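Just one protein chain is left out here, and the rest sit where they should.
Residue numbering begins at 1 within each chain, and the chains themselves are lettered A, B and C in the order written.
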């Protein structure tokens, strides 16, 4: 018996259908972010990597390479103005030629000097207007690229008690959100991201899911919440938030990454793989729910990476990230939900926990290899990248940036 | 010039009216909790204090003593069944005789063996029903005692991943909340408290203000959120949450206390006095707002202590707590709001911060002493307690409990 | 090919020897704590479990049952006075009859009323002396029971700024430690535990590994540091501390458990299984080090559980804990150290990380089942417990305590 068969039997012995699991895995999509392919750093500096992408065409090419070897990364999120071009239909076409599409559009509302004290919540009306105009421009980009999701993250906040008025800023945000909502075509969404801290340190205007949810609820169905794994205080149970937002029909998407303490933007599931599994467990339960509204909602979530590869190669890191999401989803699909529910109903704490852990403990790599093969991919995407010579090729062609600078090059 | 005059002039030099400030201070009310007068401890044990109250009559007497020396603690929150009596009109009368009233009623949904896996979110419908019945009983207690606020805190949660289903538990909570809301007379409120962790460790069903707010929003105007200062993750900006809830008309009340790391239930403002000031700054701004809805809402907040005095005398500690709230409020009343707003509008970060800090730095003890005097109280409540002989009297009459308790059998 | 063979081949393909791995696993010892078999709770109350042990004889019997089904829990830690008896040679003999031995002795320096303000650091010299005498008594218990480790945890600390003098308390501690060190026979150790917070909230006298290490270093080779997994601030990298203490020759032992936020004392590896693996990875590297001093030190560590099973059955939970330690150790033994080191030396960040993760991802349950069989145990200890009827038997014989307890009187 092969490793595949050993595991497949083990799964089927729990009453699960291995083919359905593989079908679900084949339908999984993880969107990769354009900025993950570029050099990035911390406030202390940026280490440059040979061949790191420096324009949107290179980023698209890299993203296409990730999709080529994994089979589950068919779109790329873009960041404006980092990925600004004259004609967005051109990059749409370029992406399509390479087998992927343009995903979420991310306005940048933090790097201009004008945004020192905020963007949509800036005390000065002119700057609030400038920020809003930039978002309207991004909606145009969405139309041109076919993007469905406007991904809104704000660095707005303050560094000192008394610096500004929380309530006034809240009202500025809501006013602007209403205008954005109006401007957004009906087939598109605005995803409101929250972040606990950084780059504002005393307060962030949208610090937690609750504020994002409050705004999204008042705005209407086109507004949903975006969960970034690194944007929570220590000790927060993220899977619980995910479950709550799912049940409210307000979970729009994810920014996957991992952190040890702050918003480290490390490769997802490298610090705490069990957390990602726990999040996927909630997603799978919703996907398989008998509540059709919930099920439909669960199937409409944007799964996106948001990572910086500060000290490691970019493309291999993104591939590993995609694999880690695949692994977590696969394990969640292998939970024996019926037995779990039964133990929960009986209040059998240990047995319920053990039922969940049984799936987590299972080594599904042979299943994933098979899925890849059936998708026409190499069973080992990391090896496939290495053997493709792609990394050497771009290192040669693109060279290494010599900029250092802190933060984003 | 006396110390009072020096400070009064300083304040008036900022364009503020010292009489209005004193009027506001005279109207301040801090509700003290019956359980603060009893022995309390940690899971490692309980240290018993001479004269600690062991029944509701003693607790009322102690609370009345606190009001007698501070002038701003005219009500006592009760906890059922800890404060259970046959006839609640009797304790209402007893309190009134001593010059105070019965404040919030707190159902206890954690100490019965049945609540091992939860109360309103327990997997077993019978236990959910039992918990609901207890809350209905507490609504009856409210009617008999004249209490306005039903203060709802739940220990519900799980200790292990997979132990129970988040979504199911959420729905159980909402079902129950709807019934409680229906049962609540129109002139009363239900205050939904949230808590980050403990005694459930893996997840708490109501872990943050966002979930409490979501429920309260759907229920209607009689449901509001209760903020306990110790129930947040580290690094959370509590004054921002306070401001947000105020603006949403959903801030029902406070449980004041302080903590260094977890839910330590220490004397308010002893670990971080600036945090309490920052919270009061938001409250004062709302009280003084030109937005009448907001102003009315701000004036209808229940300010309550929720503390355990594990190693110190109870009554002195409660008096100190009340004084600390008075100090924070007084300082917040001394903020030069006009100048602050002007600096904020100009984006003058440092000047805005300095304007706020000017009020915090001011030593208002002479003002508070004068307020007490004008309220017919001793200018020094701590000294007044000591000189009253009350502590010795109750120590003699009530003795010292020999119970220890703690989490270990 | 069986699941065992599939995995064994996979491991051997990395150049590892499956027999050596099994030998290491057969030599693994996890000490279980007497208090894990008794009822325990939080400050909010204690839920009692049918058949929970209420005396040291019952606890020993339960520990023996855990050893019987796991094969790797041959000793039990005791807590004085919780496990106080007239004649300690009697419990030594009783344990030996059941196939286990008495492990670490844990003095209790927190539950007496005298310890309200501390034990060895109490401001009153008489109480410091009382605490010291209790520790001397415990050293006598060690002699009578054959225990090798004196496990020292102190609840000492303060709740309020200014309550006591840090420096004075530090000096009291060192004076006492010197006396304990002198009293300790040469073949025994004192393990100094540290704890970040609780039950003291403002400061703990021994809050972190650094202070425990400083004391242990000055005392000499019989004094070492004890690491409890739940006694750190959020975000602390525990495996790094473990590695540092190992290299210093100062890692005496572990208290294994897990937590989400504070010192939750949950079943080890249930909140974050990867953390336990990471800790074992450091231990394995030290055990296999060419540095003989380090290697010897690594092989002399006391591995102990320290958990409270507040809402779940005790014995099953302890068995699961032991299995979780076994799993983590087994995975750490399967790390391809040579390849890892090579990637590290080359600075190949991703490849090094992937090499480590390869071992973590492997499902070693078939290997563990084989190890148990070869040790003469049932391959499935959880099932073995269930089928033994032991839990029903003790539930019938011992009944269910009706005490509740908790921090509130």
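What to note about this one:
We adopt the following convention: a contact is a pair of C-beta atoms (placed from the backbone, for glycine too) under 8 Å apart; a residue touches a chain by one contact, two chains touch by 3 or more.
Since the structure is predicted, the reported quantities are computational estimates derived from the model, not experimental observations.
In the full assembly, the chain not pictured is in contact with A, B, C, by the touch criterion defined above.
Within the whole complex, the absent chain has one touching residue among C:246, C:267, C:302 or C:367, and that is C:246.
Here the missing chain is touched by one residue of C:15, C:185, C:221 or C:347, and it is C:347. The residue touching the chain not shown here, chosen from C:1, C:161 or C:293, is C:161. Screening C:151, C:234 or C:257 for touch with the missing chain picks out C:234. For subunit B, the residues in touch with the chain missing from this view are 1-3, 6, 10, 234-235, 237, 260-261, 270-275, 311-313, 316-317, 320, 327, 349-350, 353-354, 357, 360-363, 365, 382. Counting the whole complex, the residues of subunit A in touch with the unshown chain are 40-48, 110-111, 113, 116-117, 155, 159-161, 196-199, 201-202, 233-234, 259-262, 264, 266-267, 270-271, 310-312, 404-408.
Listed for subunit C, the residues touching the missing chain in the whole complex are 116-117, 123-124, 158-168, 170-171, 196-197, 202-204, 207-211, 213-214, 217, 232-237, 239-240, 243-244, 246-248, 274, 278, 281-282, 285-286, 340-341, 344-347, 349-350, 352-353, 355-357.
Keep this in mind: only the chains that are shown with their structure count from here on.
These two copies of the sequence, subunit B and subunit C, are related by a rotation of 180 degrees on CA atoms, to the nearest 5.
The distance from the centre of subunit A to the centre of subunit B, each centre being the mean of the chain's C-alpha atoms, comes to 39 Å. Along subunit C, residues 234, 260-261, 270-271, 311-312 each make contact with two or more other chains.
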